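Before I ask anything, let me first share the structure, which is written out below as structure tokens.
What you see is the complex with one protein chain gone and the rest in place.
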């Protein structure tokens, strides 16, 4: 049986770039001190190590589903680094570097991939307050765009200088919710930065099947928002662009839409097999040449900021951190079944009380259906 | 208690225009022969007379709700005139001239405003096939955009040269469904023309509250669609622009988005009172000066195409036609209550049969709840 | 977790001091409540289209823009999904948005945000994030309006966990229930029976008060048959009750989700007969759940089948026959008579 594959189209590369694929500066780098430069590097490496570990855990059944950032790390990293403490991030499932940059504990990242009931994680993991606030992660795409813009509306109305950053994928721009978020952002001049992490794929759909527009950036026109289009694998260009947008937002001049052009090197997630729909022999080499970490590392080494021993030390440190986190995750017990009734509504209704009792009985080998009067069970 | 009003903003007038507000040509008029020119005029006048009549009928309770086209007639008229027989129109409630131009019988237009059960109208009015096909009207805004684009997709897939024209309002562009329709139109290169009849109001909301974009036309950028922005009160400019877009669609080059800038002279509909939210003393004069019918009439008179007696004759004819239609509508009986069960699903289910019987009994003063066995009623 | 939650859920109704009252209709009660609550709590914002200068197509928000300004009475673009979704964002930041959906039939484009954000945020965060928001929705028929302007599709909300569904039946009920809805920490769908927005006035305390969100209201006690109903149907049930040869107990559910099952079972256990009376379509209208619950927990008390005097399983029909669709005092009377006539 003949098998059809997508033909890939390379997006135009006339975007903003500072650090070229060879790690050479095309223009002035952002003003970042060595510590900050190493923090970015550290986050890159931490992301790769952590996600690699999670992939292994998925294979062994310890976590249930992993969506990697592989090859796209510069986008969430550069964007997140442009924020300030107290700002907000509304993310999806493909922004690990943003989480790690702002110190979301690895144990939370891993734990949430186990698919455990949320209260179990909340209770058994000491969630620290992160410097930047994170929305919860949510699976349905597009949803976070509207919520993030609504959050930013409160900042606008209260004259606060908090900035909200929203991440969305290329595929997600097709959702009505994306349209709603962008449109409200434009009408209410909200202090938000909406980032399209264009990795050119939405599961098996290439970006050219999502939209007839040549770029995603130009979608901003529809809403009267300014936009930028950058090399999403160049952490400097991403950072610089995001920084400008964040400043714009913070100073009350409204929202910006940023398209970061990158490429999903791997599968959509661990339940996907891209060989079925894309023949990436050629693309892969092309994008490997443009890897965001390689070029950044080259730059740091050229600048004498990174040396072999710093790298080794840093990797060791991360490995330990990951191992610790994994240990912590392993120590989280599975949820009490009754957890499913928690945090749905406040206060206990008849229905909730009764169904809790039913479940309790079922788990204890007692018939849960023998209440014929509505008075409940007397064990 | 203080009362707030909207401040109105006038949209930029750097749009395409052929016939200026004084009825003078700014550039070459479209190639339309006298007959066609008079047909346009006739449709203008027919719309005004018919809608005026319906307004009266609404006041006297004969029809339930009327949304007028007053002041916006050139937009649907010029667009519709650019179509060919067998094309399709997906409209809203504010395109009377498009309906009349393509000979949708007035009796249907009036009848549908009575709020009667649709089958009653369908059965008691001989619906003739119109040269151009019309979607049904539907109340929920935005819906028709997606449906129209889907219809056009079949033409694209079947290599038919039919063109689908979709009308939408300025307010409706905020709906997710608008986004969906535009996006699919761009991806599938459909033979469609999507018209934004920007009358600057959506009930009580001014256009500047719908979107942060300066024009509606530029919304097309987001979808890779070409767009045009025209004086929506200039039937020539509208026609010319629509004609080009229709040709583009028909020759397989995809969809176009057209913003027609006009103004809603009256209330949203007969249940609205615009004095509560807009102070249109100033705007009204401004837009009256730009009336689409006045300027067209001036032009026709200047050209010697229209004379007093032709006009009088034409008005008489229309008045007769409207009177006939009203008579026909008055002769339509109200619906049989059981109609509500018709055309929901094909075939009769137990539920439908039983509920029909219940209703029948209720209408005949018999208790509809005395079936205790499921065997129905034996009267 | 809010400490005063239980207070809002469990208000002691008898404690409301009706010293000063004004006689107003239901939509005015909505307006008064919004006004008082917004005065009390700065974190309340209204969102919707046509709610500002127009004051709402039913005038529910009249005067509020002038009073509170356009940062608290927010006329939005015409997108229900945008309204609900941005309101969620506000609630995530600690505010108490009160979005309006113009007609229940226009809620449907917001179903994504409803399912993905409104009802799930509290759970998704393991309880870390509460989502206090009250979505006001005029609903129901009898006003001879266009398609989708007369819907009664509360089933979609009731079947969904994570949201309270509250419906008021009189002006005084409206004021107390709306205030309680706004003050509670859970998201609430607040249904307003628009058919009785005007025309039925009653004295309403001028001071602010709340009514319990978790208790049905016994409108009148009776010993022969229980009528379970809510919203605009309550007064129709009262009319029917005067007209039948039976001692009718009328229960105004008030909270459609979660249900006050105790009150329901108590009443039916006492009377042994039950009629459910609602505007919604019958199949999987709330009547189905009520009937099933009674069957499960009070079957042996039943002296007759439970009958459902409801709308039919059709699209809301044209004006010329909408009265034939809508359940009214006649229909509920027939149902009462039927269950009274039944013998095993």
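General observations
Order of writing sets the labels: A, B and C. Residues in every chain begin at 1.
In this text, a contact is a pair of C-beta atoms (placed from the backbone, for glycine too) under 8 Å apart; a residue touches a chain by one contact, two chains touch by 3 or more.
Quick caveat, the model's predicted, so the values are computed rather than measured.
Checked against the full complex, the candidates C:61, C:153, C:255 or C:271 give a single residue touching the omitted chain, namely C:153. Contact with the chain not shown here comes from a single listed residue; of A:72, A:87, A:117 or A:240, that residue is A:117. Check B:58, B:96, B:114 or B:135 against the missing chain and you find that the one touching it is B:135.
Touching residues on chain B toward the chain that is not drawn are 117-123, 127, 135-136, 138, 140, 142-143, 146-155, 157, 175-177, 179-181, 183-184, 187, 342-347, 349-352, 354, 371-374.
Taking the complete complex into account, residues 1-6, 64-65, 114-118, 120, 138-142, 171-172, 174-177, 202-205, 209-211, 271, 276-278, 334-337, 339-341, 344, 351-352, 355, 358-359, 362-363, 367-370, 372 of chain A touch the chain not shown. By the touch definition given at the top, chain C reaches the unshown chain through residues 81, 105, 108-109, 111-112, 114-116, 119-120, 123-124, 147-148, 153, 155-156, 158-159, 161-162, 257, 259, 281, 283-289, 291-292, 294-297, 299-300, 302, 304-308, 313-315, 344.
In the analysis below, only the chains that are shown with their structure count from here on.
Centroids of chain A and chain B (each the mean of its C-alpha atoms) stand 44 Å apart. Rounded to whole angstrom units, the spacing between the C-alpha centres of chain A and chain C is 39.
Shown for chain B are the residues in touch with two or more other chains, namely 174-177, 209-211. Counting partners per residue, chain C has 76-77, 79, 81-82, 109 as the residues that reach two or more other chains.
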